[in-house]
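Not every chain is included here, but those present sit where they belong.
As written, the chain order gives the labels A and B, with residue 1 at the start of each chain.
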Amino acid sequence: MIKTDNYGIVFNKLKSNILDDWKHYTEHEFVKSIGNANLDKKLYIKYLKQDYIFLIHFSRAWALLVAKSNSVDEMRIASATLDALVNEEIQLHIKTCKAEGISEEQLFNTEEELNNIAYTRFVLETGYSGGFLDLLVALSPCVFGYGEIGLYLKSISKNNNPYISWIDTYYSKEYQEVCTNIGNLLDKAIQDRLGKDFANNNIWPKLEETFLTATKLEIDFWEMSLRLE
Amino acid sequence: MIKTDNYGIVFNKLKSNILDDWKHYTEHEFVKSIGNANLDKKLYIKYLKQDYIFLIHFSRAWALLVAKSNSVDEMRIASATLDALVNEEIQLHIKTCKAEGISEEQLFNTEEELNNIAYTRFVLETGYSGGFLDLLVALSPCVFGYGEIGLYLKSISKNNNPYISWIDTYYSKEYQEVCTNIGNLLDKAIQDRLGKDFANNNIWPKLEETFLTATKLEIDFWEMSLRLE
């Protein structure tokens, strides 16, 4: 089993509550097919296109987190993540897609599928209607799940895997550090607001529910990625 | 063909752009099966439960529209709609469901399906990220579509149809007046902001896109309603 102790106390608590769903997400058939190199290139390209749209909305949600921060420290970490998304991850996507023959214009004009809409709008709306914690927890399954997937796939895939650069992105020291930093942000944000005994705070069950819904929406995203239009 | 002139200029313009999708929504297999009384009771109950969750979020979106209004007149119409939703339509749902043996608690604990999440969060997020017009247009396919469906189903269904009270709700003079009033609100709001020649305003295409996406999400809602879990 993949160790994620460095992703922090709160994430590991949230994950431990819903282990079956979590595994369904992080060890999904789509994920495994990347690891064993069996993924149809057409599906990979479809995924990249939908994920580009996803990243745009996900970046907007991180921006909203900055607006909802309580301290300059929270703002710094959230805006550094936003910066990495807008100036690195989205750019990397554009580059990868270009290598696959998809132009930036094609990417931007990709029709957003239902499952993609459901996930991104759920996260953004959770953020707008709730507060900082609601939003940060809604963002968590994506951040930490991709970290785990990077570690998992690296452990099972061969070096000649055609998807190795995708795997390396999330396996990389840089991405694992992002997970550690956001794990710290989450731990501190939760303890500041709910105390050390956070899991007994009345607000906690709603956060657990948000984490579960976002995890299920990640599963739905993989399901979509397995279907050719 | 159902006549909806009294729903206003803007709605009829938006609808005329996407007639195929609009018909797919308002004359969907699920809709027809209500009209010809062939709908499986289990599917009807499933629909009622999901629609209860939908109505809660839809009410929240109408509340947000009040917050985004530019004038006291806009606030009055939007808050009257909110009031009708919270104090009449949601109550009617609770009553109808009770008659079918579903308690309010069961209703509230219904697990929200993916297609339901996609639609409600799309509308709310469009409202939070955009302004008054974006939100009002995102709310339009539901308001006007149900009005049309009421007229359409009344014209094809028999009086002994077991779903006649559902049909009558949307066929009723009261509901048709809601459509007229909100049609007026939409016409005035658009002309105030985009002018008489609104369809040539640069902002218009984005509103058309919002209307189309919300219409497709209505279709997806019917698709969900045809599937038993």
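The rule we apply is simple: a contact is a pair of C-beta atoms (placed from the backbone, for glycine too) under 8 Å apart; a residue touches a chain by one contact, two chains touch by 3 or more.
Note that this is a predicted model, so its numbers are computed, not measured.
Chemist: Could you work out how many identical chains the complete complex has, if 2 are displayed?
Modeler: Altogether, the complex is made of 4 copies.
Just so we're on the same page, only the chains that are shown with their structure count from here on.
Chemist: Roughly how far apart in rotation are chain A and chain B when fitted on CA atoms, stated in degrees to the nearest 5?
Modeler: Between chain A and chain B, the superposition angle is 180 degrees.
Chemist: Centre to centre, by mean C-alpha position, how many angstrom separate chain A and chain B?
Modeler: Result: the chain centres lie 32 Å from each other.
Chemist: Okay, in this complex, where on chain B does chain A touch?
Modeler: The contact residues of chain B facing chain A are 60, 114-115, 117-118, 121-122, 124-125, 128-129, 213, 217, 220.
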